[in-house]
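Apart from one protein chain that is not included, each protein chain of the complex appears where it belongs.
For chain A:
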Amino acid sequence: MRSNGGATQWSSHPLGRRSVLAGIGAGGAAALAGCARGDSTAVKPGTTSLANDNATWDQGYVAAGRELKKLTGYALRPLSNPNPTSYKQVTQISLQTTKATDMIKWASGYLLKSLARTGELSDLSSLWADYERRGWVTSQAREAMSYRGSVYGMPLYESYYVLFYNTALFRKHGLRAPGTWEELLHNAEVLKKADIVPFVATQSGNWPAYEWFQELVSKVDPQFYAELISGKAHYTDPQAKQALQIWQDFMRKGWMTPADFDQNNGPAALKAGQVGMFLHGSWQSQGIAATGMKPGVDFDAFVMPPVESSTRRSVITESGVLAVPRKAVSHEAAMANAANWLDPKVQKVWTDFLQDASANPRSRPGNPVMAGLKDRAQRERWTLLPRYGESGPPNLIQGNTDDLGSFMTGSSSAEGTLRSMAGRAAEEWAAWERDEA
């Protein structure tokens, strides 16, 4: 009887079981419908969506998009996912759906090749041929953008790996940008004596661990570096050993920051005169300028000189990539924008925002530091080498970067590190070739 009464009370209650269940059901259905709609990539007339992993560049994309709109009728609508790992996963999955973004930002080299071989990217070879005819790209840049002979990406920018320095600090200690290896060593010695850490080097964040590796190997022998990253030379060869010995020597002398130095603090440390030279991609210009230092006035940059003066000068370059998914929602518009991205008018606005250089050799960077370096590289015909991070099967690079991190903390020797890298290279190149076959 009691329970009968209870049941009656329940049913008379304004929020009965059925209404609660119905409410939950309706709420769930609404939530699911909301999730499924995902209209961020839907067609919006006059724009193309651009997925990317760096929200701080949104303004730059919008500004470049305004120029693009004058040429193609389509502006850029950036969709940022600020976590690179999550961006990578989401992009790879979304390319297989019918709601792919119109354009995506990706990395060049083997990361682009890995994505292109899934068949989810559009072939941009004809657009590249047009660019080449107009002299808006160099033929050297093609390899990092292609897979099996076809082009799948347009270079987003072309950064150099440089050593930034604080001009006032250099003046104070009677130093200048080094033209030779000996001058570089001299600078480091002087700075160290003045209680300033000469070089920024870190493995914090994982990937920066290869910055000094690529730099030193290419400055020992640029030809060897090119062969090493294409799997033709070995990590245990004398050139690689020499590079790691130099590196170890720098660390032993206390010339490098601790291996857990946060690169985000690099610009501030450079401004405060705590570090002397900051090896990083030239895109860092923007970050240093954000501390209030003026490019070309308060800070400047140089490319590391070769170890032997007889060795040809080289510079490590890095290009992000703009690619067009095969299933892009506004495919035609995206192709039109890809075909005009390297137009000097668009590049001017974009590189002024980025404070970096364009992949279009006819576009002069607004940043005087980069403009000077670019001019010199063209005049002296420096060898342009791709960054290590994109120059091999992704698993190889990931594993070898971990090994270099161990080396930087002293938990593995130079010999041991190179042996481990060589073993992985043999394995991963074989796996890549097997997959290709």
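Structural remarks
One rule holds in what follows: a residue touches a chain if its C-beta (ideal position, glycine included) is under 8 Å from a C-beta of that chain, and two chains touch if they have at least 3 such contacts; residues count from 1.
Basically, contacts and distances are computed from a predicted model.
One chain of the assembly is not displayed; among "Sensor-like histidine kinase SenX3", "Iron-sulfur cluster assembly scaffold protein NifU", "Chemotaxis protein CheW" or "Sugar ABC transporter permease", its UniProt protein name is "Sugar ABC transporter permease".
Annotation: of A:Phe261, A:Phe302 or A:Trp382, A:Phe261 touches the absent chain (contact as defined above).
From the set A:Thr97, A:Thr180, A:Asn206 or A:Ser230, the residue in touch with the chain omitted from the display is A:Asn206, counting the whole complex.
Within the complete assembly, A:Thr409 is the residue of A:Ser19, A:Thr56 or A:Thr409 that touches the hidden chain. The omitted chain makes contact with chain A at the following residues, 3-4, 6-7, 85, 88-89, 117, 203, 205-206, 209, 258-262, 394-395, 398-399, 402-403, 405-412, 431, 434-435.
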